[in-house]
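Here the complex is missing one protein chain, while the rest keep their positions.
Entry: chain A
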Amino acid sequence: MSGAALRLSGLACLRGGRLLFAGVDLVLAAGGSALLHGPNGIGKSSLLRQCAGLLPIYAGTIDRQGSVALADERLALDMELPLHRALGFWARLDRVDEAALDRALHAMALAPLRDVPVRMLSTGQRKRAMLARVIASGADIWLLDEPANGLDDASVALLGAAVADHLAVGGIVVAASHQPLLLTDPVRIAMAAHVPDPAQEASCD
């Protein structure tokens, strides 16, 4: 995992004909972390989705070394399946073994719920299940969109520990959050500073 790296330069995002942000630069090496902050709708989630390769890049470049895992507002687990089987599908796609999956369940204190169908889980438990999916993936770069939403204090602490472990082995974490949460010394990106002024925006259309 030590080869992981994430470099954004001059990144801009255009959605629905509107320039959300422009000129975002970020360099993260192995063990680095970044925290995106700013008001709702400013483009934090869009930036994470661009980093994941799910949204087109309007301008600038993203240079990514390593695999990515994304935790956004959607669970991406089959509702009818028991938790460990729903997570097991992703584990098989990621070619990680049962032990790694169990460690991830344990890290999010979900081990007692492994046989419970996903649809029976509460909001906070689902959020933890999603984080367990990210942890189990073994991906180098974690993209976390509001990871602490809906979590109680104990679960936030678990998340903090998982993130610290990931950084310690040379992973990269980019989180969008309103709370400073879990990251000890992140690169802070104030999205508000990257909103283009309206005159410039008009010339883009």
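The definition used in the following text is that a contact is a pair of C-beta atoms (placed from the backbone, for glycine too) under 8 Å apart; a residue touches a chain by one contact, two chains touch by 3 or more; residues count from 1.
Throughout what follows, contacts and distances are computed from a predicted model.
Missing chain, UniProt protein name: "Heme exporter protein B", from among "NADH-quinone oxidoreductase subunit F", "ABC-2 type transport system permease protein", "ABC transporter ATP-binding protein" or "Heme exporter protein B". In the complete complex, the residue from A:29, A:75, A:100 or A:116 that touches the missing chain is A:75. By the touch definition given at the top, chain A reaches the unshown chain through residues 15, 52-56, 67-70, 72, 74-81, 89-90, 92-94, 133.
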